[in-house]
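Left out: one protein chain. Kept in place: all the others.
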Amino acid sequence: MRARNRSRIAGTLGRAYLAMILLFLYAPILVMAAMSFNASEFYQLPFEFSTTWYERMAGNDAILRAAARSIWIAMVVTAIATALGTASAVALWRYDFWGKRVLQVLLFPPIAIPWLITGTAMLIFFFGVGIGRGTPAVIIGHVALALPYVIVVVTARLATFERVLEEAARSLGASPWLATQAVMLPWIAPGVIAGALFAFAVSFDQFVISYFLSEPGDSTLPVLIYTAIRKGFTPEINAISTIIIAFSMVVMLIAARFTSFGGER
Amino acid sequence: MTRLLCTATALALITPALHAAEIRVLNWQGYGTDQDFATEAFEEVTGHTVVHEYFNSEQETLTKLRTNPGAYDVVLINSSFTPQVVDEGLLAPIDTSKLENFADLDPAFVNNDGLNEDGVIYGVPWTWGLTSIAVSNADFDTPPTSLEVLWSPEWEGRVSIRDDAVEAVQIGALATGQSINDVQDLEAVRAKLAALMPSIDTYWGSENDWNQFMASGEFAAATYWSGSASRSMGKGLDITFVVPEEGAIGWLDGLSIPAASEKKDAAYQFIDWMIDPEFYAEWDKDGAPATANIAAASALPDDSFNKAVLGDPAVVAKVQFMQPMSDETRETYLKLWQDLKAAQ
Partner (left out) sequence: MAEAGHLARTDRLRAAGLLAPAYLWLTVAVFLPLSAMAFFSIITDVPFGDTEWRVTAENYAAFLESPTYARLLWKSVLLGVKVTALCVLIGFPCAWVLAKMIRGRSREALFLLVILPFWSNSLVRIFSWAIVLRGNGVLDKAVNAVWPWNVEVNLLFSEWAIVIGLVHSYLPYVILTAYLALQAIDDSLIEAARSLGAKWWTILWRVVLPLSSSGLIAGAVLVFVPVVGSFMEPRILGGRMGTYYGTVIEDQFVAVFNWPLGAALSFILLAVVLAILAVSAPVLRKART
């Protein structure tokens, strides 16, 4: 009885803590959304309700085009980076070979060196070897920056995978590759999903590379935001960001409703 | 516009094969060339469409021109940077006979050292303005008359300058009574700026920052650009742009045509439209920097900011125009500025 009481208290405290973290994570998002409904162009308080910015945004082709472009680029990048990254993570975990440490250490430069420098380097190099600029160049760059995140996250998940499980499957008569598919993939699925979510975030927020490598007129949302800053960006940016977040939230909650990754143990 | 129309028709008659082109303009965002009314009118008259690409710093313009030959047809370059771009062979000389409005440009700007090299002009003087200070009217009943207001203990924590090495050093030069283009006593500038640092809560980096900080009351007095001041006032910020007794920094922006451009004729047409008084009159309503076109400047209404403040001979007499600067000087200034910032 006492134990059950204690675990109920712990559960309540745990939930309260989680709620606090969510509040912290969403504080700026709420402010962002609130400011999209605030009349002041300069984000001034007190708050005064207005839908002006949504109306202006709806008539702003450049913003809508850039948002659509950012979303589809991020989707393509996520698909490629997750597939390639997961494959590498599996190989790095499964096989021991000479040079493995080097390959692991090589994942750090893209994360450690500020994107500004990596982006500039890509611009020069792509120009030098004739890849030039344009959407393919942007995707090549985004995938490269997202890959290390996918590999690191999936590898971390794999480290928890008891080989026993795999061996058990093998002893049941399945070939190692079938065993991999049947046992390992479901197990690392949460890691792969987390990696994909990171990859999407990296691409969706990536500014330097899109900025240097996009064709004129083909800007993405972050590029639009960064270049708008000189003149002053308006809460239209908040409006489009709010819509994107709200939309993603709905999609995610639906996804969570119908899928169960990681499942119950 | 009518003149532009004539030019267009004339060109169309001379070169029947002239197709509608897509020209690419490299500029700051929201800096005149991308005004909707302007690109629409241009497309209507000439059939050429205009695509924009933006940059966030002058260094970036150089990078983009170097690594994307042929990608741009018109590019905005500050006259203090033009020589560097010309030296790398990235710009085409301007054939002024192709610009109907060229004769109306202020000779003082046309002959600017930065835009000309060996008697050849590489940039069409387009706009100019001042870097000076602006103050919040809520805090100042009467605007200050001296740059010293930034150092005044009364406004400690509520003053700001832009996070830019060259601009910081030049403001320091003005405050210590030196020429901005030939700073003799750099140590005096360093000491002056070091004294200013504790009063600054944050630097500003863009018009966006500036407007927000001024609107939220973080700033009482801060350095600012004249064109931006006029635009901020247009948006409803209650501020006054001040040209103090120590003077102000003047800058001149020119429009150039990259050597690698393949649509130079269309580029000339676009530049001609950009220096057209009719374009400027419309742009000025939105808050524009001052024009280099004398006819356009005199056509402004008397109460317009650009005529009332920048058209005043007493103001003009106090301005020191920025001259081209070597990379070494720039790096020296950056080192000085970074050391000051790092010491905070």
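Per-chain residue numbering starts at 1, and chain names A and B are given in the order in which the chains are listed.
Here is the rule we use: contacts are C-beta pairs under 8 Å (C-beta built on N, C-alpha and C of every residue); 3 or more make two chains touch, one makes a residue touch a chain.
Remember, predicted model here, so these are calculated numbers, not experimental data.
S.K.: Could you tell me which of the visible chains the hidden chain touches?
M.R.: A, B
S.K.: Using the touch definition up top, pick the residue from A:Met57, A:Val152 or A:Met184 that touches the left-out chain.
M.R.: Spelled out, the listed residue whose C-beta touches the missing chain is A:Val152.
S.K.: Decide which residue listed in A:Met57, A:Ile73 or A:Val143 touches the omitted chain of the complex.
M.R.: Only one listed residue reaches the unshown chain, and that is A:Val143.
S.K.: Residue-wise, where is chain A in contact with the chain that is not depicted?
M.R.: 10-11, 14-15, 17-18, 21-22, 24-29, 31-32, 35, 43, 45, 84-85, 87-88, 90-92, 94-98, 103, 105-106, 108-114, 116-118, 120-122, 124-126, 128, 140-141, 143-145, 147-149, 151-153, 155-157, 159-161, 190-191, 194, 197-198, 200-201, 204-205, 207, 221-222, 225-226, 229, 237-238, 241, 244-245, 248-249, 252-253, 255-257, 259-262, 264-265
S.K.: List every residue of chain B that touches the chain not included in the displayed model.
M.R.: 56-57, 59-60, 62-63, 66, 88-89, 163-165, 197, 200-203, 205, 212, 216-218, 327, 330-331, 334-335, 338-339, 341-342, 344
Just so it is clear, only the chains that are shown with their structure count from here on.
S.K.: Cα centroid separation between chain A and chain B, in whole Å?
M.R.: Taking the average C-alpha coordinate of chain A and of chain B, the gap between them is 38 Å.
S.K.: Note which residues of chain A are touching chain B in the complex, please.
M.R.: Listed in rising order, the residues are 40-44, 120, 123-124, 127, 133, 216-217, 226-233.
S.K.: For the complex, which residues does chain B have touching chain A?
M.R.: Its residues touching chain A are 24, 26, 28-31, 51-56, 63, 67-68, 71-72, 205-209, 211-212, 214-216, 231, 235-237.
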